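One protein chain is absent from this view; the other protein chains keep their places.
And now, subunit A:
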Amino acid sequence: MKVLVPVKRVIDYNVKVRVKADGSGVDLANVKMSMNPFDEIAVEEAIRLKEAGKADEIVVVSIGVKQAQETLRTALAMGADRAILVVAADDVHTDIEPLAVAKILAKVVEEEQPGLVLAGKQAIDNDMNATGQMLSALLGWSQGTFASELSVEGDHALVTREVDGGLQTIKVKMPAIITVDLRLNEPRYASLPNIMKAKKKPLDEKTAADYGVDVTPRLEIVKTAEPPARAAGIIVGSVDELVAKLKEAGAV
């Protein structure tokens, strides 16, 4: 079985986000970028499926700016076999919407014919939580979102999902789209020898136009602002003072 894993280049999760003064977006120039943490978990899960003999090839794909090839190299260094870069934007500040990404991925799926697509449940930049579900809709495949456990068993997979009340287990028909949550696994670090080897692994470069997909955004960004700041609070000296303040504020 071939596994396809889409990965996104996003601002590193440790970097403090700065909103640009002109309200046009978040400043991404000269900022550390990394693989979306949920996508790392998806790559790790694909590698584990291969190690368990359930997958034979892992193809990673990234859609965005040219620099996303660094993200693909990271996935190759972790253990993916081959990469596809779909260049769809020139400016690092351009975010390709999940609908357009899903349309391109659907074309990649047509070409590659994977038995499983493993994706992160959301990207930590736009927090949209949509690409996996949209790809599943476009392909007419089954979907298992927010997975914290996955077992692939021939023509179906069992997926344990993180839902509001606790956990839900569903059985999905293969081929399927699975989006992964944080607790599925802990991604490995790429070793130096593997980073060197990854430089020689195949990386195909395409464009959105090659797939005939229009990536014009459906959502026009009117403005991007800082969230309202909270007024400064006070430090109380004791539990008694805290109780008094809470009573005064009518909170208890």
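In this text, a contact is a pair of C-beta atoms (placed from the backbone, for glycine too) under 8 Å apart; a residue touches a chain by one contact, two chains touch by 3 or more; residues count from 1.
Operating definition for what follows: contacts and distances are computed from a predicted model.
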*For the chain that is missing from this picture, which UniProt protein name fits: "Electron transfer flavoprotein subunit alpha/FixB family protein", "Transporter", "ABC transmembrane type-1 domain-containing protein" or "GTP-binding protein"?*
"Electron transfer flavoprotein subunit alpha/FixB family protein"
*asked:* For the chain left out of this view, which of A:4, A:85 or A:99 touches it?
replied: A:99
_Option touching the unshown chain, where A:168, A:191 or A:207 are the choices_ = A:168
_Across the whole complex, list the residues on subunit A that are touched by the chain not included here._
11, 13, 16-17, 19, 26, 97-99, 102, 122, 124-138, 141-146, 148, 158, 161-173, 181-183, 217-227, 230, 232-236, 238-240, 242-243, 245-246, 249, 251-252
